[in-house]
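Every protein chain of the complex appears in place save one, which is left out.
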Amino acid sequence: MSEQWLPTLITANPEEGFQLAIKLSRLGVKFTQPDAAVRDRLRPEYAENADSLTAASQVVAINFATVAQANNYWR
Amino acid sequence: MSEQWLPTLITANPEEGFQLAIKLSRLGVKFTQPDAAVRDRLRPEYAENADSLTAASQVVAINFATVAQANNYWR
Amino acid sequence: MSEQWLPTLITANPEEGFQLAIKLSRLGVKFTQPDAAVRDRLRPEYAENADSLTAASQVVAINFATVAQANNYWR
Amino acid sequence: MSEQWLPTLITANPEEGFQLAIKLSRLGVKFTQPDAAVRDRLRPEYAENADSLTAASQVVAINFATVAQANNYWR
Amino acid sequence: MSEQWLPTLITANPEEGFQLAIKLSRLGVKFTQPDAAVRDRLRPEYAENADSLTAASQVVAINFATVAQANNYWR
Partner (left out) sequence: MSEQWLPTLITANPEEGFQLAIKLSRLGVKFTQPDAAVRDRLRPEYAENADSLTAASQVVAINFATVAQANNYWR
């Protein structure tokens, strides 16, 4: 991966923070399964399964907690 | 999505904070499965399954922790 | 739901705080499955399953962390 | 339950704090399944299953985080 | 168990902190299944299952968060 895949946790607003949380969640997957072709093949397996989507949302929630705290909750 | 889907984490009271936590949980799902028709089709799969409901409540709990802290617990 | 379903996170003592954590956990379920008849039907599915009870206890634990912090741990 | 089931989160040391975390985890189960006979019947289901034991340990870990913070980590 | 199974959360460095997190994770299991013979019998069930190992690592991660905070991150 290029050097600039995670330059900072600071974002301009909550929306960019939420998108960074999604990026972090995907990075966690990418480092475990670096092969993009495999990841693409697996996509329908979870994107059309309710419990898998809940699990994905949970990882985003955990990462969003980190990003939100880093940004002092954009208060 | 429109620009205003997450303008702030600050809410007037705990009830609005809890509803924001629910919204964040659903946003986590939407970003993984952007197709509303698929999400609607999956709904009965988890809304009528006890363990799926517990899992959904867990994601809300994690997001509520973030929102509550952002609001200094509405003390 | 009536307006007063979550007036505050502040409680008089740890016991009331734990009960609030249980209430928050159930609220997370209610917002996903608003139909009380369905929730009642699902009850035996998890109340008599060991892993489901552990999962329910985990959601309570996450919410209790929030409530306890809101109350400065009733120190 | 008697009034004194959770008088305080403050404990004398880490060991008592860990035991309180276990108690909190069991309270989360008790409130969902108040019938002790059912809980006893379910016990072998998870006490002899590796994944169930890991899940139980996770709930204890979450509650221990709360208790440890309440006690300022017994520093 | 002897009185000295958890004397302190303070450790000399991150490595000892990580090992304490592992100990805490195992203590959570021991209190639920005190019979060492049963735990030994269950060991292959999870030590050779990828998802079980991930779940075990998650409990360690939660406990490590507590230990790291107790030690002010060994800064």
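Order of writing sets the chain letters: A, B, C, D and E. Residues in each chain are counted from 1.
Please note the rule applied: a residue touches a chain if its C-beta (ideal position, glycine included) is under 8 Å from a C-beta of that chain, and two chains touch if they have at least 3 such contacts.
Since the model is a prediction, treat every value here as computed from it, not as a measurement.
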item: Chains shown that the absent chain touches, full complex; value: A, E
item: Subunit A residues that touch the omitted chain in the full complex; value: 3, 5-10, 24-29, 31-33, 38-39, 42-43, 45-46, 51-52, 55-56, 58-59, 62-63, 65-66, 69-70
item: On subunit E, residues whose C-beta touches the chain left out of the figure; value: 13-15, 18-19, 22, 46-51, 53-58, 60-62, 64-65, 68-69, 73-75
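One rule holds in what follows: only the chains that are shown with their structure count from here on.
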item: Farthest-lying chain, centroid of Cα atoms versus that of subunit A; value: D
item: Whole-Å separation of chain centres (CA-atom averages), subunit B against subunit D; value: 27
item: Rounded Å distance, subunit D centre to subunit E centre (Cα mean); value: 16
item: Residues within subunit E bordering two or more other chains; value: none
item: Graph class of chain-chain contacts, one of line, ring, star, complete, other; value: line
